[in-house]
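The complex appears here without one of its protein chains, the remainder shown in place.
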């Protein structure tokens, strides 16, 4: 992982991976999955977005095949969560904030991967969004839910805003400022996400002009 | 896009992309998705089939990463649909015909991509079907439906028939006739699809000889 010049993004990536694995497991808690199912759901939530990003970019083998440390971290995290959650309720507020941090980090990394490969800004924005939110989409599909990001408070929209900010900063700022650009981006994502949770902000919902004929 | 010698296929591809984005949005209309969810569903419906085709063929980065014009077209289309659909009902009949045209174009393009890469006829037929119908499959999975193509009037079957016709025409006709082969194929797909809609044609349904033990 020499993607960034600064190691703190690397540590944040590990942090985001752990947090997404935990939130994935807890989101699936009502489904009565067994231990293996829990591990798969934690895995999918934490690495699903980056996997789809790597596949469409042709960056294969995908990142966790190249660096299996991610696999070990997620397996450990889900097993610990599996045991601990039986005895201690998880602090919901802490998890929401941590999840916002994870979303910010993954958005930066997704956009950065695309820019590094020379892709245009619109693709970098899409890869930022995909890396941030598609793990949760696959998790929801596997557990039989309509993906939360389609219906909930500004979530993917926070990732999109962050990706747009990051791509513009990288374009206009002199090189070597990458760490600062990443921090500004994460502040945008985390700020939007926490504001949306606090004030229950939502995007407008799609409505047809007539009752649907398809019912 | 120099896939075809003639530009009219290129224009039809743009047309198919727009139509599939609209039908994707309308198909999801009962799900109360927000604006971002609508964009994702429009995107998935319009480029999902071609994306899966490119992935299994190892043709990466996938087509819309190479040519981001598709992304802009789909985002614009879905936003316009999002706004317009609040005020005007969409003409259902026009959409069904347009969707059939889109299915025909995408089937031709999918088969052509596989043949261009030197794959055998059976793979070209499969890629034609996948390009035509898998966008709708992913859309249905994301919105919590059993994919429509498994249950509805001859849809994938029309794509299959078209792909078989196109692969045979390309095989037996002298080169340079590609535009004519594409037109014949599209007539087959559109004709079959509209006939199926008009007379409610269906394939036979799978039945077990005994009531299932799995209930």
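Note that the chains take the letters A and B in the order they are written out, and that residue 1 is the start of every chain.
Convention: contacts are C-beta pairs under 8 Å (C-beta built on N, C-alpha and C of every residue); 3 or more make two chains touch, one makes a residue touch a chain.
The structure displayed is predicted, hence computed values, not measured ones.
The chain that is not drawn here is touched, among residues A:142, A:163, A:182 or A:196, by A:142.
Contact with the chain not shown here comes from a single listed residue; of A:65, A:180 or A:195, that residue is A:65.
Contact with the chain not shown here comes from a single listed residue; of A:14, A:33 or A:117, that residue is A:33. Hidden from this view is one chain, which touches chain B at 55-58, 60, 119-120, 122-123, 126, 137, 141, 144-147, 149-151, 156-157, 160, 202-210, 212-215.
What chain A contributes to its contact with the hidden chain is residues 25-38, 40-41, 51, 55, 60-62, 65, 68, 71-72, 82, 85-89, 92, 141-144.
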